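With one protein chain removed, the remaining protein chains of the complex are shown where they sit.
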Amino acid sequence: MAETAVEPRWRSYGTRRRSTRTVRVRTSVALVAVTVLAVLLVPPLIQLDQQAVDLALKLQPPSWAHPFGTDDVGRDLLLRCVYGLRVSLFVGVVAALTATVIGTAVGATAGALGGWFDRGVMRLVDTFSSVPHLLLGIFIVALFRPGVWPVVVSVGLTHWLSTARIVRAEVLSLRSRPYIDAAVSGGASRWRVAVRHLLPAVLPQAALAAVLMVPHAMWHESALSFLGLGLPSHMASLGNLIQTARGSLLAGQWWPTLFPGLFLVVPTLAIAGLAGAWRERINPRRRSELML
Amino acid sequence: MTSVVLSVRGLSVRFLMPGGRRIAAVTDAHFDVTAGECLALIGESGCGKSVLASALLGLLPANAQTAGEAHLADLDLLAADERTLARTVRGRRIGLIPQSPAAHLTPVRTIRSQLEETVAALRGVQGRKALRAAAEEAAERAAFPADHLDRHPHELSGGLAQRAATALALVGDAPLLLADEPTTGLDRDLVDHTVDELRRHVDTADRALLMITHDLAAAERIADRVAVMYAGRIVELTDAAAFFGETGPRHPYSRGLLAALPDRAFTPIPGMPPELGALPDGCAFAARCDRTTAACTAVPHLTDAVACHHPHVPEGIRA
């Protein structure tokens, strides 16, 4: 028979689905990158004093000289926003990491040990969860003098509960897998099973929870500052900026509220978009997409 | 005259992997399934048989490419858009009998409510009484006991769960049934039972059944014809009675598979199948075959029911 090595005509499958997702992911990556770069580079590189007061320029609407306008004591709002984001993001990241470390440790230990320890810890988690965590956060900051660290501690200590639940559930479902049986039978100690087999399996979930918690923690910082309980009022955090802008908003000056608000909302959406794509990626079902 | 229900011509599937690698999951498959016939597609896990089923249903992942045609009456399944497949094909023209019925059924709803929903959606039955009657009739067709209709999937044994899934697959009166490993994890009695029931659905309503399986005993029990898949290609397509009977298969791979059965020689085929991402240029089985010659550096085409340069010749013809 004659060899007919004609390449067949290939039809691609589901390209559209892929491209909309790609656009979303790329937008998120770009926005997060811009945010991080702005926060890291602007303060050291640009020699402008964000605290420079110029009462002659107070409450100027956006212009070329001041793209975001100026605040009630004539400070440039763009610069204030970048500094504010820097503070808020720092608080958000450190608080989210604190909460995740506590949550993972508690959840993994409870899930791995089981028994009375698990029951006791989870009862404690339920109890804490029944108190609104903003209230609890307010209680904690009230114990200290205003500053960055009390806010970090307050947000960190009130946000590990959900992570602990997620991690515990994951550990419980993994613990009954035959591969844990196989490890036990292969002579692995309890510690080795926890560290080598259970912990690596829950880390992606925990990391995802941490990333999603960064914006959440930022909002908490803003909420606490807005209530006047968070950062000292001279610090340019996004919450403080919005708080000081309240008065001028009633007078029709929208920019001191809008721009810090956008600085809070846009990174939040970008981080959520990124986390969503990541979640899809670590989803084991996608790995077996090949069906081989 | 028997009518062809599904006609597959030159079906190929490639997966595009990161780094530009292409995986040849299915290559140039040709076969027909006619009404009242069961074609068993057999092969080991990873040979591409499940990918072939997914291609027919339009359920491939986004990185897949297809070529060729698969005609279900006048519709080319490979060219149809997702909307057409979802609204007119799956459930209505192809009934899918899944691998793990427990995972296929909604865990939080009773079998009755799932059947009623399917009956309403596929047959347009309306009114509570009519729905109830239609659902009970659908259950009866798959020999699902009426007194178990109000149970949830986890309250059913493996065999009953399989019947519930079959009942759902039969609701749309689809001319083609597609069963993907319907007997995996079932014990021998249940396998026989499931397979006999599938056969009954083929015979009573003149349906066509394409059954994908690695279970040779199940295939022997149900199939009229057998297609053997190896490394993404159909290497033998022949009458089941001859394949499992005295004559035996003609492709060396098929012969090896049968010889590996515990009630036959119980000897494995040496080696392992090649990677679908790095197939050899010639016959993919050559490296494991005891009949390999220089001719095997060219890909053999499926002629006279077998794709092999040196097939076994049945006793009668050799003389």
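When the chains are written out, they are named A and B in that same order, and each has its own residue count from 1.
Basically, a contact is a pair of C-beta atoms (placed from the backbone, for glycine too) under 8 Å apart; a residue touches a chain by one contact, two chains touch by 3 or more.
Simple rule for what comes next: contacts and distances are computed from a predicted model.
**Q** Choose one: "Phenylacetate-CoA oxygenase subunit PaaB", "biotin carboxylase", "Ion-translocating oxidoreductase complex subunit D" or "Nickel import ATP-binding protein NikE". The correct choice is the protein name in UniProt for the chain not shown.
**A** "Nickel import ATP-binding protein NikE"
**Q** Which candidate, A:123, A:177 or A:246, sits in contact with the chain we can't see?
**A** Checking each option in A:123, A:177 or A:246, the one touching the absent chain turns out to be A:177.
**Q** Just name the one of B:4, B:57 or B:190 that touches the chain not displayed here.
**A** B:190
**Q** Which residue from B:45, B:126 or B:293 sits in contact with the chain not drawn here?
**A** If we include the chain that is not displayed, B:45 is the one touching it.
**Q** Touching the absent chain: which residues on chain B qualify?
**A** Listed in rising order, the touching residues are 43-46, 157-158, 184-190, 214, 216, 256-258, 260-263, 266-269, 271-273.
**Q** May I ask you to list the residues on chain A that touch the chain which is not drawn?
**A** Residues 177-179, 181-190, 192-193, 196-197, 200-201, 284, 287-288, 292 of chain A touch the chain absent from view.
Quick note on the criterion: only the chains that are shown with their structure count from here on.
**Q** Can you tell me which positions in chain B touch chain A when the two form their complex?
**A** Where chain B meets chain A, its residues are 10, 12, 14-15, 23, 25, 28, 45-46, 48, 50-51, 54, 60-68, 78-79, 276, 298, 301, 303.
**Q** Of all residues in chain A, which touch chain B in the complex?
**A** Within the complex, chain A touches chain B at residues 1, 3, 8-15, 17-18, 289-292.
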